[in-house]
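Got a structure for you, questions after.
On to chain A.
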Amino acid sequence: MTAEISIRNVSMEFPTPDGVKHVLNDISYDVNQHHFVSIVGPSGVGKTTLLRLLTGLMKPTSGEIQVHGERISGAPKGLAVVLQDYTRSLMPWLTIEKNIALPLRNQKLGKAETRERIESSLEEVGLSGTGGNYPWQMSGGMQQRASIARALAVRPTILVMDEPFASVDAQTRFDLEDLVLKVRADFGITTLMVTHDIDEAVYLSDEIVVLHGRPAGVRDVVVVDIPFPRSQIETRNDQRFTELRTHVYAMVRGLE
Partner candidate 1 sequence: MTVSRRLLAVLIGAWLPVLLVYLWWTASAESTNPYFPPLSVIWTRFLELWVFDQVPVHVVPSLQNLAVGYAIAVVAGVGVGAVLGVSRRTARYVEPVVDFLRSIPAVATVPVFIVIFGLDASMRIAAISVAATWPILIATMQGVRATDPTLLDTAAVFRITGAQQLWRVRLPAAQPIIFSGLQLGLQIAFVVTIASEYLGAGFGIGAFTLIATDSFLILDAWTGVILMGLLGYAINIVFDIVERIALRWYIGQKKLA
Partner candidate 2 sequence: MSIAGRIPPWIVSMLLALAFWQVAASVGPISDSSIPTAVDSVTTLVQLLGQSETWIALGQTVAIAAIGFALSLLIALPLGILIGLSRFAFTSTKFVFDFFKVIPPIVIIPITILALGPTFQMGVFLVVFGLVFALAIQTAYGVRDADPVLLDTMRAYRQGIVTQIRYARLPSAASFIAVGIRISATAALVIAVVAGLIGGAPGLGRQLLLSQTGGLADQTFAIVLLLGVLGVLVSHGIEWSRRKVIFWEDR
């Protein structure tokens, strides 16, 4: 297996009025191709900082991040994101279709190809026929589906998600989790997800990276050895699921 993303000795410091704040300390981790990896840790530990570094929105103070063996500067090619705050990440002045089409402009696709990508990604997330709506005309869950469709339409090799289901209700959350599993089974996109929900991390991931400490380091990498396909009822009642969840929870709380 090859590493799609390599995080190499990454540290991050922010200057603040009260002096330098050291957030991440010497983090190294390889994300394997086609893997689903969750990053968990207590709130304020620096999960989102790490994610901003991975998407090229910030540069690390030291160390580097490589995608396909090349050091990134700026957003890497073939990367797509889904953010928590869907109301602020979909452009409210564009319909869903046009939101999906926006990142495709740089790919210089033909009209027919663009159309096809929009249709197929809407279909994949179960939103066929709603592309003419504005985001704010749809429910939160549907908006987050649209965000996922926008990400899929660029045919990414890497998908990065920041607390993607934190702002939707519980039922919608389960539906969206299963949607993500389906997307992964269909396309095999390497996926990195930041979450504070440990159940969700265990349910979706191949590996879970636990961040801990101030500044945060990698406390442990947990391999989730539950076979796919998974299902909300059976997997969550699986004994292994319970063990892993308890283990990760203990680490996040610093009990182990």
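On the choice of candidates, all candidates are chains of the complex that A comes from, given by their letters.
Quick note on the criterion: a contact is a pair of C-beta atoms (placed from the backbone, for glycine too) under 8 Å apart; a residue touches a chain by one contact, two chains touch by 3 or more; residues count from 1.
In this text the structure is predicted, and so the values were computed from the model without any measurement.
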Identity of the candidate that touches chain A (this complex; choices 1 or 2): 1
Contacting residues of chain A [partner candidate 1, same complex]: 52, 55-57, 74-75, 77, 79-81, 83, 85, 88-89, 91-94, 102-103, 105-106, 134, 136-137, 154, 160
